[in-house]
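Let me give you the structure first, and then I'll get to my questions.
What you see is the complex with one protein chain gone and the rest in place.
We just call them A, B and C in the order they show up, numbering each chain from 1.
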Amino acid sequence: MIYLLSDYSLGAHPKIMQALMDTNMEHTDGYCLDRFSDECTEMIREWVGKPDADIYYFVGGTPCNTTAISAGLRPYEGVITPATGHIYVHETGSIELNGHRQFGMPTPDGKLRPEDIEKALLHHEDEHTVIPKMVYITHPTENGGVYTKAEMTALSECCRKHGLIFYVDGARLGTALTWPTNDLEIEEIADLVDAFYIGGTKIGALFGEALVLVNPEKFDDHFRYMIKRQCALLAKGRLIPVQLKALFEGGKDSLYYELSKKENELAIKLAESVVKAGYKLWLPHQTNQVFVIVPNDKIEELNKEFMFYTWCPYDETNSVIRLVTSWGTTEEDIESLLKAL
Amino acid sequence: MIYLLSDYSLGAHPKIMQALMDTNMEHTDGYCLDRFSDECTEMIREWVGKPDADIYYFVGGTPCNTTAISAGLRPYEGVITPATGHIYVHETGSIELNGHRQFGMPTPDGKLRPEDIEKALLHHEDEHTVIPKMVYITHPTENGGVYTKAEMTALSECCRKHGLIFYVDGARLGTALTWPTNDLEIEEIADLVDAFYIGGTKIGALFGEALVLVNPEKFDDHFRYMIKRQCALLAKGRLIPVQLKALFEGGKDSLYYELSKKENELAIKLAESVVKAGYKLWLPHQTNQVFVIVPNDKIEELNKEFMFYTWCPYDETNSVIRLVTSWGTTEEDIESLLKAL
Amino acid sequence: MIYLLSDYSLGAHPKIMQALMDTNMEHTDGYCLDRFSDECTEMIREWVGKPDADIYYFVGGTPCNTTAISAGLRPYEGVITPATGHIYVHETGSIELNGHRQFGMPTPDGKLRPEDIEKALLHHEDEHTVIPKMVYITHPTENGGVYTKAEMTALSECCRKHGLIFYVDGARLGTALTWPTNDLEIEEIADLVDAFYIGGTKIGALFGEALVLVNPEKFDDHFRYMIKRQCALLAKGRLIPVQLKALFEGGKDSLYYELSKKENELAIKLAESVVKAGYKLWLPHQTNQVFVIVPNDKIEELNKEFMFYTWCPYDETNSVIRLVTSWGTTEEDIESLLKAL
Partner (left out) sequence: MIYLLSDYSLGAHPKIMQALMDTNMEHTDGYCLDRFSDECTEMIREWVGKPDADIYYFVGGTPCNTTAISAGLRPYEGVITPATGHIYVHETGSIELNGHRQFGMPTPDGKLRPEDIEKALLHHEDEHTVIPKMVYITHPTENGGVYTKAEMTALSECCRKHGLIFYVDGARLGTALTWPTNDLEIEEIADLVDAFYIGGTKIGALFGEALVLVNPEKFDDHFRYMIKRQCALLAKGRLIPVQLKALFEGGKDSLYYELSKKENELAIKLAESVVKAGYKLWLPHQTNQVFVIVPNDKIEELNKEFMFYTWCPYDETNSVIRLVTSWGTTEEDIESLLKAL
């Protein structure tokens, strides 16, 4: 069985496993009160160009998003998200568990735009309505789309104009940073947002996301309480920075960039080949997810040998499938698929 | 100042005040454990043709909706509502306080249709997504629209087909029941839904809504705990059934129908007159809310003498105003307005 | 049947009903945005000597407590209360619905003391524990006990020393203010606390409690959002200040003081008489609740003619009953009871 299902079907990149092995027998305090956390934090601060940022570590995107969002909102405030946003479609009411509304704005392609924010703001009148107070996007989008510098800047300006907190989910951030046409460096993102997270789970780590609060004063000042209350403080907390240090070290020369580039390159090859093979893409391809329109009976056939996600129906006889490349995907995997198509 | 702002700008109809005076010096137990509650419950059961319905009393629509909805849902379930629904736009996150998502479906006119429900159901995939489990509508809609028997039946069938709880907010139910073209009697509504409430606040009472659980087995079996936890159990609980008995007694010959009819008749007169006066209605008029497109400078002028709600911008020079008739509105009020227009 | 069950078994005092009748046909805006609210607020500010206090109106103590407490706490903070406190034993998890812990401190008599607060503070270590951040008491206590000036001052100083918000539930405040040995005037209470509410429901109103935020900066600055989200904003909001104006007008010469005094006097007579009749009181008597130890078979007999609450078992053959006087209790009621004892 060949996996093009997700970017978290393997364990970790060998260098990350090595880092875990190397530090395994060192005693430290728990809950991210350890030297690895401190070192990783310094490294990330330097990398993103924000020496005063607060940095917190999570085992996954959902606890990270939920904690950050609920630490930024008062009880009667809500968060604006594209209707395709991860918090809206893949986190089962975690935001609502914390009492907050999500304003899920429909978009043609998964990208939020200033006009969507403006539209969401119309929801608010007075004390009878929830106040939209934060903007959430994923970069790249859930469909793989890469925000340009101009787009991200427009969102940022819109947020600042309206007093909204701007938060970016970077579960697959590396694939945006290394996308051929990308014009938005991580330091620039850090300048434009109030908070963002850099995801390790989907780019080579066993797990681990680093939340960067660029403007910590916009979030609850007892942030570690918010993490613990959300059940999201890992006992052996250092496991996250140990991995992320190995992953992020070196900035543009890091393993993170290397693996992200590889995911993108394999995806480009995959996308170009399926088009050559006569298939149509559902969306213009960007980053490591490729959405292809495939006849339903073909999908059934492919399912015997390949693991992938059937995303949505396309028309009566065709559906959209999602093919995801990961750092562990091989050229052979892709050739096998092309042969089978 | 003449009020066309809402249907709750006065106290109560004199007959209701009399009922409160008549019973004022009788001692009873609190929290709706009293003979008035029992009597009112029997009366309502008979009226709606559901001898086994559970009936609970609330001081307002918001606590009633929030309690009913949270008592019908599990933590990971949500409620489908038109995006104009009262719970979505005028109850400030009370549903979210209870941990539930609202699926606010855009509609052209405030009426939910089976296709909107079907669309909302697409949100659900698996344990990563909230399950839409209940359908909420207001009847009449927030824009005053009256569901026909065919429309309400279609919604009911759609809910049953998909295992959804069907709940109707009847804050202004009387105005639907007495609308000239209405073909849907209260017993028929009771047959089609799982629960609904009959509102007193907006039709003559000081306050008071009767929640009718037609199918109580679809709601939490410790319902009074849910009410109390929501801070919604009134100490002198009998004040609600004392009023509602006076209001509902007599079914179609009740004060409730009489006042509702009056509200409708005044609204019809108002709507016809503004059209004659050359104004355009924003929506085809039904029940006691009339939405009129008025030039912005005219609105400013009217504001000096009349209280009403400016609903939304229409275009650059005009806005939509909402004119509401209540049981206390007089022919003179309307004539004054027409003169001023 | 004679009621000594509670102080909310009747309607309202005739003067309050008259105030409702007198204002019944006046149109106003809803949700406490009306002249009665403004006037009542000015009156209360003057009465309690706090011209800058924020004042909000509620239909009952539970929504008032829950809103005030959740507007004063961050998600990881909790409230210290005597284990007999109303929020702990009679509000079914409303505080927990809002995500906050209650630290229910055992006391011998229902009175919280600084040492109880100090003990609760030991619960807090770091981000793994809830922070006790507010102190809640009822004055008088749930057992009727009246805090002396010295006691209340000690609590206040303890709260200030530890940065705790001090909130007093005055559901029956009038009976404390008019208790013969009381040495704590309402202006002094206002000086000592951060917030308190003055209850109308149990002293003559149909319903209505006035929440006084003496130090509003310690509570959420979107307080009306917190009220609405808690489902606690009454549509015809003026009904509360209309009643409370009639009740509170005149300060020490008000109907509020008059009715409270009467409740106390009847309770004193009742307590003295039951002692004379050979019964023992469970607690030293204060205010309008009298707790008497009565043989179980006697209780059964009394239940045929009298409504009262059997509070708790005392020993194998006796239980404690609670007898409550209200403004509507008559000398005859008490004599009937004494005869039956």
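Things to note:
The rule is simple: contacts are C-beta pairs under 8 Å (C-beta built on N, C-alpha and C of every residue); 3 or more make two chains touch, one makes a residue touch a chain.
Note that the structure is a prediction, hence the values are computed from the model and not measured.
Set against the missing chain, the residues B:52, B:127, B:253 or B:315 yield one that touches it, B:127.
Set against the missing chain, the residues B:226, B:239, B:292 or B:321 yield one that touches it, B:226.
One chain is missing from the display, and on chain B it is touched by residues 31, 70, 74-76, 98-99, 127-128, 131, 220, 222, 224-229, 233. With the whole complex as reference, residues 75-76, 78, 89-93, 96-97, 99-102, 123, 127-130 of chain C touch the missing chain.
Chain A residues in contact with the hidden partner, per the touch definition given at the top, are 1, 3, 5-6, 8-12, 14, 17, 20-21, 23-30, 59-63, 66, 91-94, 97-98, 201-202, 206-207, 225, 228-236, 239, 307, 328.
Following the convention adopted for this analysis, only the chains that are shown with their structure count from here on.
Greatest centre-to-centre distance from chain B is found for A, with centres as Cα means.
Chain centres here are Cα averages; for chain B and chain C they lie 33 Å apart. Counting only residues that touch two or more partner chains, chain C has 98, 225, 228-229, 233.
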